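Handing you a structure now.
All protein chains but one are shown at their positions in the complex.
Letters A, B and C mark the chains as written, and numbering starts fresh at 1 in each.
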């Protein structure tokens, strides 16, 4: 078992002919993902890594029964691509693209929701269910099938932590990189709810960072609804207010979004918080 | 058991101080409905039939924990009222108001959906779960608790049919008047899915009419997914093409939406179709 | 609210959709300076004008007047031509199709286009039709135009114009509360311009309050329907002889259906709605009587509506109009006995069920004839 993405998912790659699209199509295939189609307007008829390319997402759905999509198109075209995927009937969309204006996300996120479509990201590393499928840009070799569910706002930091979990002899059901933007599709609470419901997931790891109140909401949700052990890490304890720490969402503004507040919220909810990234795997192993 | 509306539902009446609002607040209370609040801008502080009136839906939610709303406000303000209810956190909304421009519905329907809110209507008689609650304008005395689920696009015709079912010694779990407009919130297929899932519902009655393809889609859904017996009636067999038969949605256009097509679709799905409205109760009794 | 071609083209022009120059005339002598050469087009709210001879060319002013004189007063599909539109004749290379309407199931706008225009879209083979939902909350996105152009397989210069027109037509559809915006043919001239050859526009009646300027548009209503519309009564004249009146649109339709099954034919669809104000009922009933039915079939389910006050209205109308028409009534619900009592006083035939009432109405009419 896994959440959201499984070996049955039929993936279309929007923006498959670009550098990233090509590279990660190969990597996703290597992971075992059913990549059934690619989309690049004007390049229909080509093949990328043996995967047929279509001009529109609707064709990928009609001809290849694609039901999940990973989006690599440039930021200026991402809103178009998400809505195209939703209208084509795709049910799960991972938006890898970074630097998407958040006013675009304010439109495509609720729109996708109105059609019952799950969006992950934007500005995220995607989602991976080891042993089943990956729809993202995380390195393949850090994963191993197991019973830990991972939720993270960050990219490389997640790889570190997932890798450490794997090196500690454990594995993951699914790893969801929910993204570093202020407006994201699937948030921590929703991801937590999925893992709480998933029978294969026994433990949950949350990787948060400064900015917003997602971690505080997650902590409140854990206290009320999550019975499985959760371990957290929060990046940005030393970040100064008013400075955007790389991610569009990682900023302390008007006193909100501090690491202290998040760490305290987790502690109040009984969630152990690792001080060092490497500590996460140890806490999970003993959780 | 019942679908969507139960005795636990806490109802707010938007437009409570109007003639219809007042009258039906009384009737809903008589039915046993928990009408906890009313809303009319500028009339906060008043009471209608003992129900406190607030200036905004948010207050009704905050102070009275309202989670369902019935909307009586004039057509020009209906979009405002629906969105206000959604933003206030209401989960189920019945829009009684008729003559709402459908371009407004094209906005508020998907918006409500994006927030996970169920809308019934507009231009509908509402919803009633006999023995539990009513959020609508159907006459109280036609209902009796029982095991028949009723779905209808029409008003008075539904009362006829529900009344006949009751007179035949049967009763209803829930009766959903889905509305006569072209753009409605909960459609036949969604209502069917609810009744199929509801354990208390043993039989289902569908009252359709000309216009659109809702009945054809319902028939296809029944063939695939509904295991409970369904009885149908279709109004408008003699309606001429191009003439709008009262309801904004009841029109045969460009050869689409005919009664023949709907009756045939039901027959193909194995659903008995009554020729006369009175026949519905007989068919249900023997189904 | 339906628009005559020239009225629709006025709206199109406001949204920047290219339309040919044209002038309207109600009499040949009013035609002074038509664009020449031109097409003289009958202005009626039904299709099939071309086949009926309602669209003809003219090359000179004299010819335009002569042709206009022949078209004015014609009967097309039951409608008398009261106006002609004299429009610059286009040198058309090909005819496309473009329209916006709604997709009820998806609860979205629906864009339909085809490279085969100039004929009814129903006659175009399915695989030649481009059909795409437009999500109104976010509006059309570029992928829709890309898909449209792929399907229509047009050269870029033409394609760009089509997309521009499709955008403008969408804005019109949304801002004018349209039920239908149809451009058929969407003409491509031999010199490569894309122009709306015809224009169909229907605006949602329920949105009239947002577009009061459209309230005065001529509609395809009979005089009695026009009167009913002005009074806010849901009333339609049908081609049968028995006047059918009921409360609720669904119930009225069902009553007409039952009548038909019993061998009768409805002459009116009159939905009283939720009213039980005797004055309003009387007003509606008077309209019905003006349609001169051979019998009247009244079907009331008094749920919340009180049956007796409805009956009072009916009695009042019959008294005022000195009507001799047989009335068969099936009344059920609140105060049904009182209602029957009242109607008996004006010679009503009572019935217990809709079927029985329909049978009685058919008989009463036969007896009357």
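Following the convention adopted for this analysis, contacts are C-beta pairs under 8 Å (C-beta built on N, C-alpha and C of every residue); 3 or more make two chains touch, one makes a residue touch a chain.
As the structure is a prediction and not an experimental result, all values here were calculated from the model.
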{"item": "Displayed chains contacting the withheld chain", "value": "A, B, C"}
{"item": "Residue, one of A:18, A:32 or A:101, that touches the chain absent here", "value": "A:101"}
{"item": "Candidates A:154, A:172, A:196 or A:261 - the one touching the absent chain", "value": "A:154"}
{"item": "Sole contact to the chain not displayed, among C:138, C:282, C:296 or C:358", "value": "C:138"}
{"item": "Given A:18, A:131 or A:277, the one touching the chain that is not displayed", "value": "A:277"}
{"item": "Residues of chain B in contact with the chain not shown", "value": "41, 55-58, 77, 79-81, 83-84, 86-87, 107-108, 110-111, 114"}
{"item": "Residues of chain C in contact with the chain not shown", "value": "137-138"}
{"item": "Contacts of chain A with the absent chain, listed as residue ranges", "value": "23, 27, 75-76, 99-103, 105-107, 109-111, 137-139, 142, 152-160, 163, 180, 182-183, 187, 207, 209-210, 212-214, 217, 233, 235-240, 243-250, 254-255, 275-278"}
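In this text, only the chains that are shown with their structure count from here on.
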{"item": "Topology of the chain contact graph, where touching chains are joined (line, ring, star, complete, other)", "value": "complete"}
{"item": "Chain located farthest away, centre of chain A as origin (C-alpha)", "value": "C"}
{"item": "Chain whose Cα mean lies nearest the overall Cα mean", "value": "B"}
{"item": "Inter-chain centre distance, chain B versus chain C - centres from mean C-alpha coordinates, in Å", "value": "27"}
{"item": "Chain A and chain C: spacing of chain centres that average the CA atoms, whole Å", "value": "51"}
{"item": "Centroid distance [mean C-alpha coordinates] between chain B and chain A, Å", "value": "39"}
{"item": "Residue list for chain A, restricted to those that touch at least two other chains", "value": "110-111, 114"}
{"item": "Chain C residues counted as touching two or more neighbouring chains", "value": "135, 137"}
